[in-house]
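One protein chain is absent from this view; the other protein chains keep their places.
Let's look at chain A:
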Amino acid sequence: MPSPRSPMAAPRSFQWTRRVFLTLLTAFVLLPVYVMVSSSLKPLADVTSGFHWLPSGLTLRPYIDIWSTVPLARYFVNSLVVAGAATVCSVVIAVFAAYAVSRYDFRGKRVFTVTVLSTQMFPGILFLLPLFLLYVNIGNTTGIALFGSRGGLILTYLTFSLPFSIWMLIGYFDSVPRDLDEAALVDGCGPLRALFRVVVPAAVPGIVAVAVYAFMTAWGEVLFASVMTNDTTRTLAVGLQGYSTLNDVYWNQIMAASLVVSVPVVAGFLLLQRYLVAGLTAGAVK
């Protein structure tokens, strides 16, 4: 397989620079990961007495204790429900919107794309306060509990990933040849059937990429989670702070809990990162 760059072998200077740079970068990237993993396996005395590169003894105790120190399982379920629902809704809505922009000419198209994209620019803090009041007031007048509920959080999070998802999918759908869905339309498919039978299957990498992005966005959000949840609906983002507000800081448990909450997203991300790069290449970066 030919290399993407020159057919000539790279000169020594470049090879050495590359080797040194990539080694240092790897160390920088992995240092916290090592701290997280190794500290999560240490007894409490080991993490409070000073930093040690190697644990004096390995223990799985922190992984058992994390579930009882704070109601981690409940936070976990909350995060799973909120992030999962937000992802599904966001992807479906983004597919519809991107299909409309990619395949139809209509009045207000440009206004729509510019408006949606510009919401990415808003500082979260600007609409946190009004949204807080809006949700409280909607609850007071209609009885629909948005503030403090999972529903309100799902609604909020899905709009966070929506602009980027729509933008990326427009690019992706544009790269799917129009002839394919035109042919389906001629065959008598309705536009929605053409979308789901032809365009969506052809855009699977882009859709997967968008779903990964949406899930990560919802799973990692802190600001709105800290204001808009209560004891029963608290997500991991806020719940994890429970280990450090106590008198003793259980660093080994914090690290174990951090690892546990990271595994689903990191594993999913690494499995699907191929699609993300492919999706970005076809969609966002053109």
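We take it that contacts are C-beta pairs under 8 Å (C-beta built on N, C-alpha and C of every residue); 3 or more make two chains touch, one makes a residue touch a chain; residues count from 1.
Assume contacts and distances are computed from a predicted model.
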Absent chain [UniProt protein name; select from "Phenylalanine--tRNA ligase alpha subunit", "Phenylacetic acid degradation protein", "Multiple sugar transport system permease protein" or "NADH-quinone oxidoreductase subunit M"]: "Multiple sugar transport system permease protein"
Touching residue (missing chain; options A:Leu41, A:Leu72, A:Ala214 or A:Met255): A:Met255
Residue touching the undisplayed chain, where the options are A:Ala10, A:Ala73 or A:Ile144: A:Ala10
Chain A, residues in touch with the chain not shown (by the definition above): 1-8, 10-11, 13-14, 18, 21-22, 25-26, 28-33, 35-36, 39, 47-51, 93-94, 96-97, 99-101, 104, 106, 109, 112, 115-116, 119-131, 133-134, 136-137, 140, 155-156, 158-159, 162-163, 166, 175-176, 180, 183-191, 193, 197-198, 201-205, 216, 219-223, 226-227, 236-237, 240-241, 244, 251, 254-255, 258-259, 261-262, 265-266, 269-270, 273, 276-278, 280-282, 284-286
